[in-house]
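With one protein chain held back, the other chains of the complex are shown just where they sit.
Let's turn to chain A:
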Amino acid sequence: MTGRPEREIAALRAQLQGERGPRLWRSLEEIAESPAFARVLGAEFGGFALPEAGRRDVLRAMAASILLAGLPGCGKGPPDAVLPRVADPADDPPPDRPRQYATAVTFEGFARPVLATTYAGRPVKLEGNPDHPASRGATDAFTQAAVLELYDPDRSQSPTLLGKESGWDQAVQAMVTARRDWLRNGGEGVRLLVEPTTSPTFRRQIEALRQQLPQLRLHAFEPVGKERREAAARLAFGRPLALRYALEHAAVVVSLEDDLLGPGPAQVDHALGWSARRRGGHDAGAEAIRLHVAESTPTLTGAMADTRRIVPSARIPALVAVLAAALGRDGAPAAPELSADERGFVSSWASELRAHRGEALLAVGAHQPPEVQALALRVNAQLGQLGRTLLASEPVVWPGAEAAGTLQELVADMAAGRVQALVVLGANPAYTAPGDLDFTAALQKVPWRLHAGLHRDETAGFCHWHLPLAHPLESWSDARTVDGTATILQPTVRPLFGGRSVHEVVALLAGDPWARDREIVRATWRDRLDDDAWRAALRQGFVPGTAAAPVGDLAPSPAPIGLPPAGGDRGLEVVIRPDPSIWDGRFANCAWLQELPKPLTKLTWDNVLLVSPALAAERGLATGDVARITLGDRELRGPVWVQPGQAAHTVTAHLGYGRKRIGRVGQGIGYDAYAFRASTKPWLGTGAEIAATGDRHELATTQPHHRMDEYRPVRLVAPGKALEARPEEENQASLYPDWDYPEIAWAMVIDLDLCIGCNACVLACQAENNVPSVGKHEIGMGREMHWLRVDAYHDGDPLDPSFYFQPVPCMHCEKAPCEVGCPVNAAVHTPDGLNAQVYNRCVGTRTCSSYCPYKVRRFNWFEYAKPAEPIVAAHYNPEVTVRARGVMEKCTYCIQRIARARIDAALEDRPLKGSDVITACAAVCPTTAIRFGDRNDGASEVARAQKSPRHYGLLEELGVRPRTTYLARIADQGEKGEG
């Protein structure tokens, strides 16, 4: 089809937008009569004429079929020139089989390399790219949710002018006009606000744009960015650097509020390294990685630490200074006074770090003042860790401080009236700017404002023009992982909602409205990649040899580093952190992430103020009480959550909630911590007060009880020791005969020593198995649908507890109580040992769930799976039944993958092997804590794990013989001792 009718059809379809029922048919009639449609028909079927009689009906029917049925199908297939990932390029998979595309989605500008599985042109699941060194098949939870983000019907669907829907033609027109003014004075007064990115194409385009408009100024802003870490690198080494930890080479890590294993761009990287070292250590009897953490608010890193010390966040600089003085040779500031307790652990850490010179690491949180981080970097350099556990390379993220101004400067200029035009690309400063900047007031002084983003968000609401951006899964782009390796992002589907890629928008700014994102990206790589290499990179999912060049022979700058003045001791400190589930708020409209239980609290659909049990007792606060925090003239109201392990006088507030404009899912829930944030001290406020307001707020958590009582589901073992068998666990008699598994017996072993509670498995399971989200009210009632949950427990003194995670999928018991209870044979045992649930057969007596000792079964109390809008249903995995109201469901060990592997094996005429199948949770796990396979095969990982001295079954004394089992967590004190 030529270009012109295509555009006419788009225009005609636009007329039908939003029409339903009889109105739709009337509109169709109008269209059928219109000259535009006649032109379309003429172009498609030249010389086509209809008799006058019945002509209207025929035309109307044709209009319906072309506009409603045929073309949306044509419009949404995979775009041209994308390359599926197949072993042999000639071996194109048949249309009923899924295709996988190696591409990436982005997070804070960094690439998350993935394989996108698409069915009939619809991406439904992202797997980590197993060939990519920064993934090895794993992803984090955010990456798993990108599919739902793609199909979010609340995404911006057309350009808007002053809030009213407009079209791309008008937007292009407006840009051309605006550019004419800009070119007149070289872009004086034109500002561009971007999020830091790793895309070489974006950088090339912006640099080209600055050639055209030399006076144009660039500003960069990332609300949870690493600019303090960059500043620290400049302080310590006198030049900008990308810094990365190589935990796989570390024997001792001391982390001072650096959430290495927590969510963030480097989570997968760190988890891969840490687990490789920890696992290798314990299993091979070598020295395992030891992790020491000091922090004010519990994190995943603290939960997995060998020792965890609770200190106020404001105390970290002093600890670093003392450590630096103890370890460093020069340039350390005068060590401040420490308490006896602090002196004790700091000196023991110092000696451990010294003893492991070259394979130790001192990590300080990226939110700490640059001077503090710089001190730590210098200590690492002095201990010879550069190039071993601390990798320095040329910067990966652009623009750094050299190339771009800050948000503060932009606001100052806007307020002073020096900005004539502002273009915001992707960022959402109207929401994320610190409250004391008053960004929106300054913004309104700018005469011409344009915003491009995925959603019509807060910033879009304050701009004249808003342009919808295409999702990374529907556009061409490029991006780099934390190590710098570049991935070409190829679209897996054409833009669903008429968005354009950010590259096309930048091209528009540069006066080239016709440029297509593929050509723009290809042009960037033309020099490096010839056509063959380009195709290979697309298939492979990354461009080999693009890792950032390491910077050798770095000399720590000898300049002394002074500590920033310590805050007053009076009052409370308020630490501000990104939300573990929706980060800085960018994922607020993703129901999967809103409903993803936060790792330690298991809270959903809200943010809270974390307070310690001591503070709660002191101020008469209880979980769910609404409290008011005052700090100077700033005030924050939010519900309290009493969090064991929190520093006594530290309150933690999370960013990302309180959104005013994003969509139906994320709008108007939680409190907005950005408004409370200070631009100079964005992460920590000292001297705050907290008081109850007397109000209560309903909080929805999936796990109301976190304390391990008498029964200990998570077992501990001292290093090198074996678990003591529980008394009743041997050979319980059963009335029913044992099952016989002549071929394969699937089993899963979960290593609790490696599980960091990151929730990637929960979301991978949700995406793979069409698990619906149910909303806050249903969660509050206890009706969450997650097939796999990660239980979080704490144990010991509530003021200083130990934390444990335990992923709990279905146990697939040998003697399954559910199978006995079901009256209609809907819960049945398969010949390969699964405990299957036949949805078609289920009548919903719920006996199986009543009998289940693990309560892993989930019931469709309502028609949960019905999507809010038809487009959302496109994310459903067609291999998995979408469950109707009134049936029970649960973990199936991804039976669709087993079935697929069995079919493939049969086609290839070979027996099915255990290694042919991996469940979604096991595939995504960044620490390889979840292992799945055939336990009949003695060489398989699960069979070996089942022989481990750390092996045990949850509630095995009940005699149900679970086939999902666990390896005990290793702790110095083992099972008996505590604390």
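Here is the rule we use: a residue touches a chain if its C-beta (ideal position, glycine included) is under 8 Å from a C-beta of that chain, and two chains touch if they have at least 3 such contacts; residues count from 1.
We adopt the following convention: contacts and distances are computed from a predicted model.
K.L.:
Unshown chain, UniProt name, "NrfD/PsrC family molybdoenzyme membrane anchor subunit", "Simple sugar transport system permease protein", "YeeE/YedE family protein" or "ABC transporter ATP-binding protein"?
P.N.:
Choosing among "NrfD/PsrC family molybdoenzyme membrane anchor subunit", "Simple sugar transport system permease protein", "YeeE/YedE family protein" or "ABC transporter ATP-binding protein", the correct UniProt name is "NrfD/PsrC family molybdoenzyme membrane anchor subunit".
K.L.:
Could you tell which one of A:Ala416, A:Ala523 or A:Val824 touches the chain left off the display?
P.N.:
A:Val824
K.L.:
Which is it among A:Arg577, A:His649 or A:His706 that touches the chain not included here?
P.N.:
Of all options in A:Arg577, A:His649 or A:His706, contact with the hidden chain holds for A:His706.
K.L.:
Of the listed residues A:Arg857, A:His875, A:Arg935 or A:His951, which contacts the missing chain in the full complex?
P.N.:
That would be A:Arg857, which touches the missing chain.
K.L.:
Of the residues A:Ala745, A:Cys842 or A:Val924, which one touches the chain left out of the display?
P.N.:
In the full complex, the listed residue that touches the missing chain is A:Cys842.
K.L.:
Going by the touch rule given at the top, which residues of chain A touch the chain that is not shown?
P.N.:
Considering the whole complex, chain A reaches the absent chain at 703-711, 713, 778, 781-784, 789, 791-793, 806, 808, 817, 819-825, 841-847, 849-851, 853-855, 857-863, 884-888, 954-955, 958, 960.
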